[in-house]
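Only a single protein chain was left out; the remaining protein chains are all shown in position.
Right, chain A next:
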Amino acid sequence: MHGRPRKSATPVDENASALKAAKIRSLQTQFLQNHHNNIYTKEALELNAKLLEINPEFMTAWNYRKLAFEHNISSQSEVEKADSDHVKSIIDEELRVVENALRKNFKSYGAWDHRKWVVSKGNSSTERELKLLNLFQKQDTRNFHAWNYRRFIAGLKNISDEKELQFTTDMINDNFSNYSAWHNRSVLLTHLLEKKVEGYFPKEIFLTEEYEFVRNAVFTDPDDQSGWFYHLWLLDQTVKVDMPIMVSSWPPCGSDINLPIANKVTFPIVLYFNETVKGLNSHTVTVETESDVSKDITWSPLSTNKFGCGQAWVRHLSIPHEELNSSKTYEVKIRSEDSQGITSLSGVPCSQPWSFAFRVSVCHDLQPDEGKSFGRITFTDESFCTIDTSLKSIQLFKSYFEVTKSDDEHPTSSKWKLEMIASEIAQYQELLTWAECKIGKLTLARLLMAHDAMMSTGTSITHAEEVLELYSELMKLDPSHYQYYKNEHSLVLLKQMTSCIESLLKYCWQYKESNSLNITGSICLRLNSLSLSRIGSFERLLWVQSLDLSHNQLHSIEGLEALQLLSCLNLSHNKLASFTALEPLRFLKSLKVLNVSHNEIGAHTVDTRRYLCSSPMSHTLSYDPNFEEFANGDDAKLVNFWEAYSIFGGLNLMQLDIVGNVVVDERFVLFLFKLLPQLKWLDGEELH
């Protein structure tokens, strides 16, 4: 039960527990003997009941009861079968044993589970179960086992969601510091919403009431977290876009792109969605172009997981070599053919069809001089000058900031949302004027961002400064969640910087000397020394070819894989702690120049600081069998570099800086030479 202090054991207690242990041991031995010999007599069951009463956590004992139950039901005599009371008495006995076990420990998973199992066999009174529940929920209102069981019984008995909702209201009125009750409320309301039950549709009406209801809780006691959690759920219900939307692409809609001549001209098409989606293939999204442009196999997700889903999807087109000399322009049209086939992870289809077109031409004047040696590319300030805004290439990324007015289907609904969020913002701004409350600040920050997300159709972010200020305060107030606030802060900062072309241009620089790698121009996006711990806003950055993220605090570069044009990347002086953190690089097939110097690669044997990795099993990065062959015959210690092999092996790097990481030693350098024979520069030294 909640709120009861722990007491340390006295010698008397210890004695008692030693006695209890001896008793359990003896009962256990007898029970296991019965179990092995499939003895299901009355005596054997009584012995088992005794054992469970002392130790309700013993799963084997519960399983034995299930076997015994089925055995005794199936082996009853004809007379017993005719007697309906007989079955009932067996069930009642099971329920009694569970009840005794729950008296001992009403948080016993095994006991609750056994009760569910027995009750689902039918033949028992759900009325009695509700009575029992009321008793348990009175004694400990927050016991989530009881709440769980309540949902089960409500489902079994077909108790209406409205009635159960009223029960949560009563419980919350009694004591609103009850996360279980708030949680059940959100579960019930989700059902009611889905079924579009009268009174709960449209959702604006009840959401308004719920906001007011929970406001009472958070204002009465801002330090009580249960109400805030519910508020978070409400906010999510309010702002969430009900379906996936394609938000950005490379090349952008209506653009003209020039490709430099090479042996083979291949270019990526990237589609960027507002959330992770699945189901993109040649049927759902078609590419129309002239017949002589070959399209490679299919769309593939740019994602480090292996579930065939991703927020960004790529497909490569190549122009055949024989066409290269012509100054032909190719018109490419991308269209969602069967948008129902593209779904979010929860299965909601992308129901709005979309299409866009762009033109590609081959560009002769940028033809690189094959014979020219590859000069080292640096990211020092001296290499750059301010950008010439008349550059043609700027026109290209300008299209990312053109207002794309989305045709809102429900203008009243979005107006309501905006008003609701605005009123919540006003309330919580007031609350924070007198209450120092961490979770209140966090909620306000989230509300402000939600408000901006609804407002901005690409124009500007009005509340960014306030939000940044809130996260900065939170970092100081609540050091134990520093990293989370820092990450949020970074994302907001990036959003602010990419909110309009004027602000983004401040971070765009131009190489003084053009070099062979600048394909569509010589712009470098310099997001260095901004104290970023995470990166985002990729939908606005799909055009970037040269990116400087040095002198930040990045732990992760997750999402960077969407920037398919990236050829120069500076990640030096960050906090990247392992090769696995560099995994997105595997998808950046154009990458030629990489600087990961002065990070912490190799400092931690176990990669604990990587951002968001649901499970190591879900990762595509796995041991590459070719590595055996590669490492064969060499220093046996090379085995330790299999991760580096997986990441760098597929890249065509010409310049790499990796000095200043723990992992780097003589052997590692030798390994790199072997792995990257095309490498021209390593840590500033030209290779021959």
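Here are a few things to note about the model shown:
One rule holds for everything that comes next: contacts are C-beta pairs under 8 Å (C-beta built on N, C-alpha and C of every residue); 3 or more make two chains touch, one makes a residue touch a chain; residues count from 1.
Definition applied: contacts and distances are computed from a predicted model.
When the unshown chain is looked up in UniProt, the name that turns up among "Pescadillo homolog", "Large ribosomal subunit protein mL38", "Rab escort protein 1" or "Exosome complex component RRP45" is "Rab escort protein 1". Touching the missing chain, out of A:Tyr179, A:Phe201 or A:Phe219, is residue A:Phe219.
Interface note for the absent chain: among A:Ala435, A:Leu530, A:Ala603 or A:Leu687, the touching residue is A:Ala435. Looking at A:Ser26, A:Ser84, A:Asn173 or A:Ser529, the residue that reaches the missing chain in the full complex is A:Asn173.
Where chain A meets the omitted chain, the residues involved are 172-177, 215-217, 219-223, 427, 430-431, 434-435.
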